[in-house]
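Next up is a structure, given as structure tokens.
Every protein chain of the complex appears in place save one, which is left out.
Naming follows writing order (A and B), and every chain is counted from residue 1.
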Amino acid sequence: MRTIALSHGAGGSEHAELLRRVVLPALGIDDGAPLLDAAVLSELDGRPVLTTDGFVVQPLRFAGGSIGTLAFCGTVNDLAMLGARPLALTVGLVIEAGLDVALLRAVLCDLGALARQHGVRIVAGDTKVVERGKGDGVFVTTAGLGVLPPGRVAPHPSRIAVGDVVLVNGALGDHGAAIVHARAGRSDAAEVSSDAAPLHGLVEALYAAGVDVHCLRDPTRGGVAEALHGLAHDAGVTIALDEAALPVRPAVAATCELLGLDPLQLANEGKLLAFVPADDAAVALAALRSQPQGADAAIAGVVADGSPLPLVTLRTRLGGRRVVARPVGEQLPRIC
Amino acid sequence: MCLAVPARVVEVHADGGGVVELGGVRQDIRLDLVPDAAVGEFVVVHVGFALARLDVAETERTLALVAAQRDEAP
Partner (left out) sequence: MRYVEAFASPAVVGPALAELRRALAPGRRYRLMEFCGGHTHALYRSGLIDLLPAEIAMVHGPGCPVCVLPAGPITAAIDLLERDASVVVATYADLMRVPAGRDSFAAARDRGLDVRPVHGPSEAYALAVAAPERRVVFVAIGFETTTPPTALVVQRAAREGRRNFFVYGQHLQSGAAIDHLLAAVAGGRLQLDGLVGPGHVALVVGAGFFAPFAAKGRLPIVVSGFAPFDLVRALTLLVRQVNAGRAEVEVAYDRAVTWDGNRAAQAAIDDVFEPRPRSVWRGLGELAGGSLRLRPAYRAWDAEHAFELRPVAASDHAHCLCPSILLGERAPLDCTLFGRACTPARPLGPCMVSAEGACAAVFHAGRHLLQRAGAARTESPCAPSR
């Protein structure tokens, strides 16, 4: 089969063939066991943590990954931001008729390989096909199950305290910039790759170092601006960032300069913002930097009193001050 | 409409097109309005068109002057 047809989602023999020959092998779950719609899991040692996520991205493949990469990382990271260890995933596919099978296989392989590499089981799934023109290649939805180890208090905005330090594990805007170039059909134009990566290892490193993790947030759509805006509001604090301290790769900075974008508003898929007590900042920074995904970790800012108005502010390179605006609408390059 | 950036010319095509590079990012642009731009020179680019040449010697002179004044200042 070269392209997906409606019959592949109809529940009959073609559907079974799609699963047997393409989907299950790509996801790495073709062990011959009967295919069931649900899975019984072993008992958990700790509190279960559940998330669901949907993935729509164009193009389906880009420098640094694919929708499959995002489906794994996005789901696992949602769990990791609550201090949970990822255990299992379910994968729902809505495929547009006409999609190239090789492309579908490739993106599912990305998902399957990451799941295998990180010991996360794909335990159930579903596959549907919609008519050509009714989908964007493929939409992926997942559910992710994790476990919060006994004794660990889940990170939460309510635990953010005035005086806390905000750390970031590396350079901002890589994913957004990579997508911008990929959409223009010019992935070759810049040495910019999506930073998509699972962060649970990084989170475990923080806990292993004894850091009192107050809150974690992954700055995905809307970038750091959106993520911090939400947290400032939820926690009722002002988050003061230091522009000079925020890591941005030269190619991402140049992309932003050329297209009138703001790195603080670009999506990240392998970054976290960690809120820790000031006393833990040095240890937290060292713990992040000890991991490959945290090599460029930095202290991005501090938490201040949010009365009367919680804000996200930026001390500019020149020493001036501005509020980090919440992204409005789709971030489109400006000319002016 | 003001967003224009200084970028280095890395390719000049016979048909008036070209490629500039800024911070490792390449962009296809038109050089029709700065037709004698050569590879290695810097141009100011706006909506995909080079509008002017950047006078690199003048630029470096300005930066050097500022640096000298800064070093002299008490």
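The rule is short, and it goes like this: a contact is a pair of C-beta atoms (placed from the backbone, for glycine too) under 8 Å apart; a residue touches a chain by one contact, two chains touch by 3 or more.
All values reported here derive from a predicted model rather than from experimental measurement.
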Response to the item:
Contact set (omitted chain vs shown chains) is A, B
Response to the item:
The one residue from A:254, A:273 or A:298 touching the chain left out of view is A:254
Response to the item:
Where chain B meets the left-out chain, the residues are 1-6, 22-23, 30, 32-35, 42, 44, 46-49, 51-56, 58-59, 62-63, 66-67, 69-70, 73
Worksheet, complete the sentence: Hidden partner sits against chain A at residues 238, 250, 253-254, 257, 259, 308-309, 311, 313-325, 328-329, 332-336
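Following the convention adopted for this analysis, only the chains that are shown with their structure count from here on.
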Discussion item. Distance between chain A and chain B based on Cα centroids, please, to the nearest Å.
Written reply: 36
Response to the item:
In their shared complex, chain A is touched by residues of chain B numbered 1-3, 5, 7, 22-28, 45-47
Practice prompt. Going by the contact rule at the top, pick out the chain A residues touching chain B in the complex.
Written response: 186, 188-192, 250-251, 253-255, 257-258, 260, 334-336
